[in-house]
Each structure stands twice: as structure tokens, then as C-alpha cells.
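All protein chains but one are shown in place.
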Amino acid sequence: MRIGFIGLGAMGQHMAHNLIATGFDVTVWNRSSDKLAPLVEAGATRAVQAADAAACDVLITMLADDDALTTVVDAHDLIEAMPENGVHVNMATCSIECARRMAARHENAGRHYVAAPVLGRPDIAKAAKLNIVAAGDHDAIERARPALEAMGQKVWPAGEAAYKANAIKLATNFMLVSAVEAMGEATSLTSAYGIERADFLEIITNSVFGAPAYLGYSGAMANREYDNPEGFKLALGAKDMDLALAASKAENVPLPVGSTVRDRLSEALAAGDGDLDLAALAEGSRRAAHLDDND
Amino acid sequence: MRIGFIGLGAMGQHMAHNLIATGFDVTVWNRSSDKLAPLVEAGATRAVQAADAAACDVLITMLADDDALTTVVDAHDLIEAMPENGVHVNMATCSIECARRMAARHENAGRHYVAAPVLGRPDIAKAAKLNIVAAGDHDAIERARPALEAMGQKVWPAGEAAYKANAIKLATNFMLVSAVEAMGEATSLTSAYGIERADFLEIITNSVFGAPAYLGYSGAMANREYDNPEGFKLALGAKDMDLALAASKAENVPLPVGSTVRDRLSEALAAGDGDLDLAALAEGSRRAAHLDDND
Amino acid sequence: MRIGFIGLGAMGQHMAHNLIATGFDVTVWNRSSDKLAPLVEAGATRAVQAADAAACDVLITMLADDDALTTVVDAHDLIEAMPENGVHVNMATCSIECARRMAARHENAGRHYVAAPVLGRPDIAKAAKLNIVAAGDHDAIERARPALEAMGQKVWPAGEAAYKANAIKLATNFMLVSAVEAMGEATSLTSAYGIERADFLEIITNSVFGAPAYLGYSGAMANREYDNPEGFKLALGAKDMDLALAASKAENVPLPVGSTVRDRLSEALAAGDGDLDLAALAEGSRRAAHLDDND
Partner (left out) sequence: MRIGFIGLGAMGQHMAHNLIATGFDVTVWNRSSDKLAPLVEAGATRAVQAADAAACDVLITMLADDDALTTVVDAHDLIEAMPENGVHVNMATCSIECARRMAARHENAGRHYVAAPVLGRPDIAKAAKLNIVAAGDHDAIERARPALEAMGQKVWPAGEAAYKANAIKLATNFMLVSAVEAMGEATSLTSAYGIERADFLEIITNSVFGAPAYLGYSGAMANREYDNPEGFKLALGAKDMDLALAASKAENVPLPVGSTVRDRLSEALAAGDGDLDLAALAEGSRRAAHLDDND
């Protein structure tokens, strides 16, 4: 099976590597070309143009956001470039609205759009341990399944309507960002009572909160070191929270915790922490409590 | 070692049973006497008066709240009834202030007060799998350790000042209640997009949120069945959140997520859901979104 | 001075009437034509096409939102239809971004764009008592001033950059919606203590809260009657709050009260209260407190 792969950022490059390592014939394309060399070296074919990737049996995109996806799809007429009945698997996080629009456009053109957003950060992507939530035409998902399984530990079916996978992903990331904020607040509270950050975080992540949502951030929070190239950047957390809140507004589902946390993200972004790991939310909590370096 | 045990509620009865099963000589006392029979049958000694329990090598209390503890301690002169240099281990959740006051009173009387609140619900207590956070005099904790280890899977040290264990417990429960609220909100959001509650909850608890804080509540939330005698009642979650917020105010540590969630607890209590499992927070989210039974 | 007026909704029709009553030569155009008759009867000229309104000395637009404005401006090439150096005064609420874009487009075409959003509801518009916040080229504002003064009690200057007037308007409406929500919460609280709604509202609006932001909503809240054709619809309050939050995110200015209130608006919209007066926020507060009709 020939796979086209577009979008070789922090996540995409690991995912493409895993496809190659599994033995797929992978054609890669990226807007900036510096990411291509290591993949070509590993065995990928470098697309002359984006349409070459779209012409494969399965096209996988992993682009930054709605705008990036729409821009690339439109600029290169990717839907038309796909084979008839071809499958486009968008594994990036995008809005409900974008998913609906893309699904309709592909269907109108006789192609398939599968939304298959992933749960996991770059380090998880590298280890091929992603959880993949896939929604779209059943047969289309089955055709893409071998590729998905090469990148993840589990493919979770989410129905025939593509946007449903995005709803699940956005709800999950709303929970994730909220969990990190709550952990930051709790850590400030215990700090104020003289408890070492690392001690508190060790206890909770070895008991009731022993899950990736916490373990992936507690280390950075304990050390107050937030430079993590394989992590989940705070600005991306804010972007996902905005998408979750947009989804909640569209259906009038209140998310009081989400609204509150979005506000804290604004503070962190105003502080210039957008490029830090999401765990840096804990610093905003420290600022609000006016803790000093002895706390 | 002779152990006195006072407070045989949903948690305490399991904990006392585990002490007896491990072979300790346990003297039990309870304000209402109907809880005593099964323990006596299992081998416990029934205290004629509360002071008999206090006179043991280690006194363990597991009473409902600050008031219950203070009332029992005062009404029965328990501190005086303890042997000189005796150890009182309070395993219930109480306020920072109560912990400070109790520690001082015991110290003034030449006794030891250890705060050893537990992480885990009644089913965890029954399985002797509690995580126990213990703070107080080091030797006192060591003397009580065999008993603690009979009730829990791990004893986490939290320093010499008793209140520190309570700060950790309150911060943890703030996170727990917030996590359940966020899970409820996320479930309403995905419901509004046509996703089955159980499907969403299965995905998240088998991936990023696979920890007791979620697994202990996702089942009830999936089924919308909140009668759970071994669970954690919503009203108790509100009580713990109030203690956490009181601790946060005392040190001026903002807890924006906590403040928001406390408000949701008020709605649930107003709805009459206080005696339901904490997972019933999800029903408040459904009410706020005006979801109907088809969602 | 000839004035073109486009947008004859609940606000616009009163404003246009006041211009006619003051003696201006007013040319009116509206997307749906049923609103035109009473104005023509009062002395307005009915534009054959939208461009006729734009060709006047001053073009005033009062359209529902960013989309409506952009659609009308583009569909009828209104900027080109304006006389060279002509003045377009947009008195509707729009986003910061829309204001920036419109100002640039007009400037590029050698025309002037003035943002002059108004404070006040339809009844205030009818009474020509609006407060008008005007930003844009100084001379352009001066040319429009006689018209503005015919519609309002006061013109507040807000500088040369059009978007500044919008920032002021959005910040004001954020405060307004928050004030109404807070008044609703306070009324639920006092109701729960057996105090008549009308009694509480009378006290506060005759003392510390004796201002239009409260007086305009306390009557409806006291009677729990929210059908008010001259009022400010809850759904429009939600729209303005969204614009305020978008403005806050663009500059990373946290608005914790705004985030919280936006969430309450979602509940009210989910309840189907979008077409009611904004005062109906009080009903959401009653629902959350589970007050019954005796409270």
C-alpha cells in the first residue's frame, strides 16, 4: 500500500518514520522542505509536488490547524489529485466545522475523508503508542487501518460521521488541559503549606492520578523546567481549548471548567509562556498565589 | 500491639476488619452501636466506653468531620485517656486548622497526634489498598506503621507537622472532584455530538485518563446510575472541596478551577443529588446543557 | 446634509426616524423592504439600490454583525459607491478585527471609516438618548457629528483608530452582561432567603446600583416577564460577549468574569431563552439553584 504523508512537524515526522519502519511505501511532502531529508534517508519517496502524495492509496495529513489544512488542500487541489474512491486520513486536531466541511467536499468529489485524531504527545508518537480515534466511512477506515496500526497502539472507532472523532479529541484535550491546570493549582496549594513540589506530585501520580494525562506533565512541574521539544506546547493547548469551547458554544453545552481554564491560559500566554510545555500552567498558578522561590 | 478504633462508618468498618484480619488486637467503639456486631464477631473487643479504645497502644479515629472528631475527643476526654507518649492516628479528612489544634493539644498533654488521611473509597479500603499520607512525629508514625500497612498498600511520609498530610489530602481531593466534574462536562459535550457516553468514557479511561480518579467514576457516569454504597458521596466531595477552599483562602492561593467546581457542586446539592455518587456531577452538566434522554 | 442609512432593525429604525425628525435628508435602504414604509412616510427617500445610500455625504450602517456588514458592503460595492473622501459611520457593534479591516479598505479607497457604536437599547435609541463612542479621522467625525447628535445625547471621542471605539463598546457590553448575570444571581440568593424579588431589586436600583445597566433589566427580572421587543435580546448579549472574549484572547487579557458569564449564557441559550430579554439570565440562576415558584 502506498501512503502519502503531508505535514512533518513534531508529531508527523515520528508517525511517518513508523510507517516507513513498518515497511510501507511512503511518499512525503512538507511545506518547508528541511524536514524531508531524514525521512528520505530512511526510505521515503520525496514528492515532487503535494499532489504526488495525494495520489497514493491513502493520504495522511498532519497539519497544524484548520487554516493550514484548508490552505494546503486548496492550493494543491489535493482532493482532485486523490484517486477516485481514495482515502484521506486527517490525523491532526481540527474543528468540528472543518471536519464537516472536509467530509462534504470529499464526498461530493467521490473521495473519502476519515478523521483520525490522535491522543498522545511527540514522545508517544515516536514510540508508535498513539491512541487513534477514527471516524468516517467504515470501508475507508479498514483500508487505512494497517497504516493506523503502524502508528498507534489502538484504533478506536467513532462512527461514520468524521466530526465525531474530532468531538472526542477536543473533549479529551479539554480534560487534559484542565487536569494540568488543576494539578498546577494543587501544587501551589501544597507548596504554600511547605510541601515539596516533587513530593506531592510523586504521591498523586503513584496513586489516584497515575495516568498519562498527569505523568506526562508532573516531571516538568516538579522541576519547574518547561523546555521540552517532545512535549505539548502551552499555546497548542490554548488552541485546542478554543476549539473545544467553539464546539461547546455551537451546541450550547456549558463547560464551566473549560471557560475557567481558558482564562488561565490567557494569563500564561500574556506571560510569554506559549512556547513552553503545557505544564507551565503551574507557573501561572504560582504567580497568582505570589509564591516565591522558597515555596 | 493493641489498637483502639473509633469511627466505623463506610470506610472505618473495612479498615478495622483488615486490622483484625491481620491479627491485631483491636478494641472498637462507635457512637451508634449497630456497626459493632460484625466486628466483634470477627474478633474485635467491644469497648465499654470510648476511653477504652484510647487506652490502647495506638488509637485510630475515622470520624466524619472536624466536629465529630472534636466532639468525641472532648466528650470522652480521649487525650487524657491515652497512655503517656501514646499515639493517636487520625485517618479521616479534616481541616488544616483542626489538624493544627489537635496536634498542639496532644503535644501539650505529652501524647502524639499523627495525621494519616487516606486516598481511596470504601471499595479500596475493603481491599486494603489505600494510599496513606502520614505526617507527625517520626517515631510515632513508625510505631503505628504496622497497623497502617495492614490497611493500605503504601504509606507516604509527609513530614513532622501533622497538617501537611491534610494539605496533601485536601489538594488531592480538590483535584479528584475537579477531574470528575471535567469528565462530566466532556461527556455532555460528546453526547451533544451524538457519541455514546460509554464509548467516550471507554476511550479516555483506556488511554490518557486510565487512573483511579477516572475509573472509579466512569462506570456510574456511563450508565447514569449513581447509587453506590461503596462510592464517594457527592455531599462529601462538596465538604472536602470546602476544606480545600478554606485552606486556599488561609494562604491566599487562588484555585480558580476549585472555585468553579464548588459552584457546580452547589447546583448538584440543590438538585438533591448529595447522597448520590460523586459521578452524579455529570447530571448537573446534562441539566446545564439541557440534554434530553436521547442525548 | 444628505445621509444614507442602511440597516433598519430594532435600533436602526429609531435612529433613522430621529435623523428625519431633525430635518436631515435621509436615504434609506434595507435588505428586507418591509421596514421602509414607515420611514418613507416620515419623509425618507427610498433608495433604489444600496449604492444610492452610499452616495450620500454620510453613510450610516447599523447591521446585525460582522457578516451582515461585510456581505452588504461587498455585494453592493458600497465603498466604491461612496463619494471620494466620503464618510461611512458604522454604528453597529462589530469585532475589533472587522473594524481594522474596514478602516483599511476605506483608507485604501480614499474614503473614511468611522466606528461609532452606541450604548443603549431600542427604547434609548427611540428617545435619541444614545451614548455614541466615535473613533476615526477627526474631520470625518466632525462632518458626521450633526447626524450623531441627532441620534444621541452625547458623542464620546475615542481617537483616530476606528477599532478603539469597538474596544470600548465591547468592554462596556461585557460589563453590562456581567452586571445582569450578577443581579440575577443576587436575586436568586435573596429569594432563597424569602425576600421578594421586587423588594430586593427596588432597594439596589434605588441605591448603589441606580444606573441604566441595572434599571433597564430589573423590571423584567422582578416580574419574570422577559418578552420585550424594545429590549436587548439574550442571544445578542451572547454575541457581544463572544466578541469581547475574542478581543481579550487576541491581546491575552484574561477576563475571568467574562468567561464565567459566557458559560451561563450557554445554559440560557440551551434552555431556549435566546430570544428573551437579557434579564432572562436570572432564570438560569433560578434553574441552577432549583428554586421553585414559591421562591
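We call the chains A, B and C, going by the order they appear; numbering starts again at 1 in every chain.
The rule we apply is simple: a contact is a pair of C-beta atoms (placed from the backbone, for glycine too) under 8 Å apart; a residue touches a chain by one contact, two chains touch by 3 or more.
Quick caveat: nothing in here was measured; it's all calculated off a predicted structure.
*Asks:* Using the definition of touch stated at the top, determine which of B:R121, B:R143, B:K233 or B:R262 touches the missing chain.
*Replies:* B:R262
*Asks:* Among C:A128, C:A167 or C:A238, single out the residue that touches the unshown chain.
*Replies:* Touches the omitted chain: C:A167.
*Asks:* What residue numbers in chain A mark contact with the hidden partner chain?
*Replies:* Touch with the absent chain occurs at residues 256, 260, 266-267, 270-272, 287-290.
*Asks:* Go through chain B and note every residue touching the omitted chain.
*Replies:* 242, 248-249, 252-256, 259-260, 262-264, 266-267, 269-270
*Asks:* Residue by residue, what part of chain C touches the chain that was omitted?
*Replies:* Within chain C, the residues that touch the unshown chain are 96, 119-120, 131, 133, 154, 156, 158-159, 161, 163-164, 167-168, 170-172, 174-176, 178-179, 181-183, 185-190, 192-195, 199-200, 203-204, 206-214, 244, 247-248, 251-261, 263-264, 285, 288-291.
Everything below uses one rule, namely that only the chains that are shown with their structure count from here on.
*Asks:* Taking the mean of each chain's Cα atoms, which chain ends up nearest the overall Cα mean?
*Replies:* Closest chain centre to the overall C-alpha centroid: A.
*Asks:* For chain A versus chain C, what separation do you get between their C-alpha means, in angstrom?
*Replies:* 39
*Asks:* How many Å are there between the centre of chain B and the centre of chain C, using C-alpha atoms for each centre?
*Replies:* Averaging C-alpha atoms per chain gives centres 52 Å apart.
*Asks:* What is the distance in Å between the mean C-alpha positions of chain A and chain B?
*Replies:* 36
*Asks:* By residue number and range, which residues of chain A touch two or more other chains?
*Replies:* Where chain A meets two or more other chains at a single residue, that happens at 248, 252-256, 259-260, 263-264.
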